[in-house]
Structures are given as structure tokens and as C-alpha cells.
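Questions regarding the structure given below will be posed in turn.
A single protein chain has been omitted from the complex, and every remaining protein chain is retained in its original position.
Moving on, here comes chain A:
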Amino acid sequence: MSALLRADFTTLWRNRRSLRLVLLVPVVIVISWKGMVNMMGGAYVLSGGITIGLISIGLLGYTNSIARDRDKGVFQRLRVGPVAAWTIMSSRILVQIATIMAMTIAIFAVGNLVDKIVLPPLGYVTGFFAAVLGGALYLSLGQLIVGLIKNPETVNSTTRLVYFIFIMVGMLGNFGVLGDVVKESIQWSPYGVVNRVIATALQPETWNLQATYALLATLGYTVIFGVLGIRFFKWN
């Protein structure tokens, strides 16, 4: 496992240009939403940025790297060695979780330095864990996409399409621009539930029944996407 982790982290480091691009979008959003801090609250701005960062990492980072390496036969080469399949995938997922942690810390830092958002320490801690949980949902969604689609180019275009839909419909719908029905639907979509769990976790004193339902929905989506993604995944 340690050899795989070292190789996967090295791969991530060598891809730092694309990693920067993945982190850029949520950071830009947090900076550009500075004017909304007083209106909607710092937790809302941070949760929006983190949610979009999680979508980037899960859909653009993880999914495309799995699709590409599968297509090139990298997994086949690893699987003929004495290494269990779950170890190969766990190493990949651990690298993505580390990226999620780094992104969350970067959003907290940018929010604090640029938007002057200050949360209670407990809010940062619970928000951090909520981000990892939300990240699991998007990693499992990425797993489902790479499980259902074999061609790496099709995976790439599909993840970009889903990414665009999530961001545009999710953000605009959340603002109410697309009407009340869409707004209500968005709240229970993968975008909405993760956004709500993170926003509430950043202010743990505001945790309520709706947040609990959103947490359960997040777990439910993660399990369903993950099980189907593993069920349909082909190594070659």
C-alpha cells in the first residue's frame, strides 16, 4: 500500500498544474462572493466554494484519472502483482481525500484572508469533516460514471457536462433564479444536500432536522452511487 500511495501522490504532484486548475474555480468563487458575506453569511459562501471544489475533484480529477489509467492498462499491470484490487482503489481514493482536505483548508484560508470570514473553531472542525463526507459523495458519483462508461474521452466529456450542470443549475437554482420548484428540487440533489450539510456543519449551533435529513441523503447517495459504481466497474 505504501508503494502505491507514494506513486499515486507523486502522480498527483506531477499533475499539479491540473490540480491548481481544479482548486482555482472554488477559490475564485469564494473571492467573487465576498459581497455576499454580509447578506448570506460566511458559512454560506464557504460551503458554496467547498461544494464546487468537491465536484471538481470528484468528477474532473478522480474520474478522469481512473478512466485514463484503465484505458492505458495501468491497472492491469498492477493487478498481475500481489496486490488486492481494493488496495489499488483505496490508494487512489486516499490521494483524492488528501486533495479534498487541502482544498478545504485553502477555502478556509482564502475566506479568512480575503472575505474576512471568521468562524468558531468548532465550525472549522465540523465543516472540515463535512467536506470530506461530501467529497465521498462526488467520488462515488465519479466511480459510477467511470463504471458505466468505458471510453475515456466519453468519460471526460460526461464529467464536464455533469460538472457544468451541477454548478450552473445548482448555484442558480439555489439562488432561486430558476423558480421555486427547481430551488426545492436542488436542495435534495447531490449539490444541495452536500451544500446544506457543509453550511450547517460550519455553524454547528444551527444544526437542525433538515440538516440531519441532508446528511442522511448524502450518505444514501454515496452508498447508492458507490455500490453501483463498483458493481459496473471493469478493470480493463
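One rule holds in what follows: a contact is a pair of C-beta atoms (placed from the backbone, for glycine too) under 8 Å apart; a residue touches a chain by one contact, two chains touch by 3 or more; residues count from 1.
Just so it is clear, contacts and distances are computed from a predicted model.
Undergrad: When one chain of this assembly is omitted, its UniProt record names it as which of these: "ABC-2 type transport system ATP-binding protein", "cytochrome-c oxidase", "ABC transmembrane type-1 domain-containing protein" or "Carbon-monoxide dehydrogenase large subunit"?
TA: Missing chain, UniProt protein name: "ABC-2 type transport system ATP-binding protein".
Undergrad: Which of these touches the unseen chain: A:84, A:114 or A:161?
TA: Of the listed residues, the one touching the omitted chain is A:84.
Undergrad: Decide which residue listed in A:73, A:120, A:179 or A:220 touches the omitted chain of the complex.
TA: Final answer for the missing-chain contact: A:73.
Undergrad: For chain A, which positions touch the chain that isn't shown here?
TA: Touch with the absent chain occurs at residues 2-4, 6-7, 10-11, 14-15, 69, 72-74, 76-84, 235-236.
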